[in-house]
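Only one protein chain is missing; all other protein chains are in place.
For reference, chains read A, B, C and D in written order, and residue numbers begin at 1 within each chain.
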Amino acid sequence: MDFYHLYQNNYLIVAVFLFLGVLLPVVALTAGRLLRPYKPSAEKYTTYESGIEPFHQSWVQYNVRYYLFALMFVIFDVETVFLYPWAVAYEELGVFALIEMGIFVVLLTLGLVYAWKKKVLKWT
Amino acid sequence: MMEELLYAQPGWTHVAIFFALGAALLVTVLGFVTYAILAERKVLGFMQMRTGPNRVGGRFGLLQTVADVFKLLIKEDTIPKLADRPLFILAPVIAFAPAFMVLATIPFSENMQFADLGVGLLYYVAVSGISTIGILMGGWASNNKYSLLGGMRAAAQMISYEIPLVISVIGVILFAGSLNLNDIVRGQENIAYIFLTPIGFFVFLISSIAELNRTPFDLPEAESELVAGYHVEYSGFRWAFFMLTEYVYLFAMASLTTVLFLGGWNPIPFLDFIPGMLWFGVKFSIVVFFMIWIRGTLPRLRADQLMSFAWKVLLPLALLNIFVSAAVKELFL
Amino acid sequence: MSSVPLAAYLTLALILFCIGLFGALTKRNAVIVLISIELMLNAVNINLVAFAKYSINPGLTGQIFSLFTITVAAAEAAVGLAILIALYRNRQTVNVDEMDTMKR
Amino acid sequence: MDLDTLLSFRWSVMLPEFIILGVATLLSVIDLFMKKESSRKPLAWLAGAGILAALISIFTQLDIEVTSILYDTYRLDSFSKAFKILLLLGTLLVIVLSSNYKKEDLEENRGEFYYLLLAALLGAMMMASSADLITLFVGLELLSLSSYVMAGLERRNKRSNESAFKYIVSGGIATAITLFGMSYIFGLTGETNLFKIAENMGNLELLEHSFLIVFAFIITFAGLTFKIAAAPLHMWAPDVYEGAPVPVTAFLSVVSKTAGFVILLRVIIICFIAAPGIDSDPILLQVQPYVMVLAAATMIIGNVTALRQRDIKRMFAYSSIAQAGYILVPFVSNSSLIFELIWFYLLAYLFMNIGAFTVIQLLSSQEGSNDIGVFRGLFRRSPWLAVPMTFFILSLAGIPITAGFIGKFGIFMGALGLEQPQYWLAAVMMATTLISYVYYFNIIAIMFFRDSEGTKVSIPGGMAAVLAFCAASVLILGVMPDLALDFFYGNFDVNEFFMQIETEVHTHDH
């Protein structure tokens, strides 16, 4: 049961850190509000566009290639879901699991090569 | 005392104590950031054969950053009329909080660690990923073309380099057989993992620089192209928090590098009379210096080079590293 | 802080699942629809992990199952987005209501 | 699990899967390094050869007794062999269809199509051969994900995109629902192995949670009905079938549906066979009305809505929904004939539906339209197309001396064979079959009774072979159904389906 407490305490620390991480900006910005001046004028609140009057909406649909990278990221990031446990348990799993992981990684590499060939990795 | 505390039933006392300790760390980190910025400017100045800041706070400009902070604190805070206000305000917080959270699990010395998580490394990787959302959010909420582009670029870069970063540490996990950072450090009592998995270290180091958006990978903030990237509309202390995030991450990443590859608090043989904390500090400082050094030396990459470098060089290397590491483990350990 | 009962996890998962289902069925933005599906899958993960720890017959396989679920969810999201991109290139919209080339 | 244990498994039983996997990988590599301009036709041959090899290897496995490797995540039993034959045969025919499918939009992705098809097939085969929830689920998703992409393979075609998107959204929802149910199954039993689940389901402790078992059943079942396009998750079928390229539609309506029934049988029957429902009656009896309503609704919705369709692919979508409803009937009636009935019907369905889609592909690519009008005067223009199509349609409608009739007859036997015959279910099935006459015979009427100035349809050799093969099979199975039934009884022992294999667990001292 003690280990259970240890476990809980460790995550309690994480929670406290989260709290602190949020607290600092809040405190600092609140403090700043008391200190800083407030002299609004229309120019200050226009969007910066190198000194030109901003024209049309800037919330544009961004380039598709960002999505493609996001897709690649998702796929390879999830790969690590399998790699981490495998690496941790490597001692018990042994050579056969290494071979299996080899197959797994080779197939994924094939995916990478595919993306490469299809010019997904090309920026511009 | 700490042991007992940790094994006891959690309660509000715990919260209080942890809060105090966390706050102490926070102060330390802020101190580090203050002087890291100064150090960076100094080192850069030195490399570029100039003096760097030297007016405020004595001969070495010791209070330069402190003054900067105060300047930021009393600067007027503007939020553009067109911006998405709630997201605009939320963004710096979301960027900063994870940066501080990851510090919870770093073992600075044998008994100087806050949360000894079983999945420490995974925790680090997972939580640090959240910052990207903050940056993206900031870029989007500003409703500014520059910042949107900067935010998108930052996000693209961060996710691209996250992959090699995450995979390059698998060698370390293989050797340590654990995701617990303490275990990893203990695994390096005899030999630091940098020697066992040099490719991994190489990939990790480069990816971490890219993750930190530092030169030569600082495209999201490319002043000459995108003004200031995703935080172009931010001013005052809100902007400061993005900067703070960056430097806290520098702190965290340097610590992680130390822990994973440089042996953490483990001393170099025969020098174990020096306390572990100090060893850690030394190794940590070397990493930080290295990063500043790189910034001073290398030019910025082109956007397309940046992306293809991650996917076409680092990722295959990282994948290769898995099997090299496994082979090393099979053959030599 | 005693341990949380299983029912709480299940209820959470159920609520999450229902929110996801609701979103997937009613939202008009295709991206949100995909995200809603992810939400449903995550509800499943909560269920699996909670069952793996607290059920009448606890078993570690639940966590392994959830690993697979995560992977598949990612793959599904990736394919979904890829298809959405292709669709967007042709139709210039991600609004589900406008996908009506084929009427009944 | 160490090296010795793994090497002690009989990996040879996985030969068909290995062949498919190998060919799929090979295809993807070849396609990647092939010149962009060069023809992808040889890839079709390679894919076809791979499937043929896998088919042959299954036939060589016919006399192997039940084998299980990897702790029952893979098992070779009669059930898996019987249904894998269907899956492979269906895909083989689809390959022929696709190699003759000419459309600008598809050309650039033709190479992908073949290995996606094989990947989907591999998923389906794993579904047939596994007794573990996780593997079953992964197989299901491998099939689904490949299908999603295949449906959208005509990248510049709006309809294809749209169909793929609708497919993945509804598929994703269905996956989530299935998984949600599976998570409860796991939660109740703590196992993912189907047989161990069955064992634990009988546990008395579970009695107090019987409502949860019912809940798990209903959710899982509802989710799994997605693949077979049965109500309530049938809505995707019309749009997807209409938008997808014809060979993909054929694949979805035949192979994917077969796989759906496979997983349905595996999961539902094994997991719940011993499970108690509320008040400790067997759950399968308790939920019977629910499943029955689903089957009836599927038949009614499919057939009634098909009446209004002008788009031929859409009509066949509804028709295949209806057919799924028919095949659910033996499932509902808990008949002891369930396996051979479903198997036979799916076999017949394979021939008649792929045959019909062959004709549809030929016509729609020549006329550039999917409207039912493309059939106008077909008998005058190309009797060799109209006559086989008539056989397929008669078979789909369940008219005697076609395989479809024998299939339907068998289903009736299943429905009426119990101590309590399901009269009203049989009546619903018969009534909806009658409704189906209207739209099936409408096609015939258009082909035979209307004249048009249209031109003769040219039939490439491969397509002609598929047509002839399917038409002959439909007729031969209709006249001599014992060919198939004897094959089934001679080679497959349905009892193997329920046989749990104790794998020897090697224990080693560490």
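Criterion: contacts are C-beta pairs under 8 Å (C-beta built on N, C-alpha and C of every residue); 3 or more make two chains touch, one makes a residue touch a chain.
Note that contacts and distances are computed from a predicted model.
Chemist: Considering only the chain that is not displayed, what protein name does its UniProt record carry among "NADH-quinone oxidoreductase subunit M", "Heme exporter protein C", "Dihydroorotate dehydrogenase B (NAD(+)), electron transfer subunit" or "ABC transporter ATP-binding protein"?
Modeler: According to UniProt, the chain not displayed is called "NADH-quinone oxidoreductase subunit M".
Chemist: What chains on display are touched by the one that is not shown?
Modeler: D
Chemist: Which listed residue (D:Met235, D:Met413 or D:Ile476) would be found touching the missing chain in the intact complex?
Modeler: For the chain that is not drawn, the touching residue is D:Met413.
Chemist: Tell me which of D:Ala216, D:Leu394 or D:Leu475 is the one touching the absent chain.
Modeler: Answer from the full complex: D:Leu394 touches the omitted chain.
Chemist: Among D:Phe9, D:Tyr71, D:Phe215 or D:Phe441, which one is in touch with the chain left out?
Modeler: Result: among the candidates, D:Phe441 touches the missing chain.
Chemist: So that we can see where the missing chain sits, which residues of chain D does it touch?
Modeler: Per the touch rule, chain D residues meeting the hidden chain are 336-337, 340, 379, 394, 399-401, 405-406, 409-410, 412-413, 416-417, 419, 421, 423, 426-427, 430-431, 433-434, 437-438, 441, 444-445, 448-449, 481-482, 485-486, 489, 494.
The criterion applied here is as follows: only the chains that are shown with their structure count from here on.
Chemist: Averaging over Cα atoms per chain, report the distance between chain A and chain D in Å.
Modeler: Spacing between the chain centres: roughly 40 Å.
Chemist: Could you list the positions in chain C whose residues touch two or more of the other chains?
Modeler: In chain C, the residues touching two or more other chains are 1, 75, 82.
Chemist: Can you list the chain B residues in contact with two or more other chains?
Modeler: Residues 9-10.
Chemist: Which chain C residues qualify as touching chain A in the complex?
Modeler: Per the touch definition, chain C meets chain A at residues 1, 67, 70-71, 74-75, 77-78, 81-82, 85, 88-89.
Chemist: Would you mind writing out the residues of chain A in touch with chain C in their complex?
Modeler: Chain A reaches chain C through residues 8, 64, 67-68, 70-71, 74-75, 77-78, 81-82, 85.
Chemist: Quick one: which bits of chain D touch chain A in the complex? Just the residue numbers, please.
Modeler: Residue positions touching the partner: 1-3, 6, 25, 28-29, 32-33.
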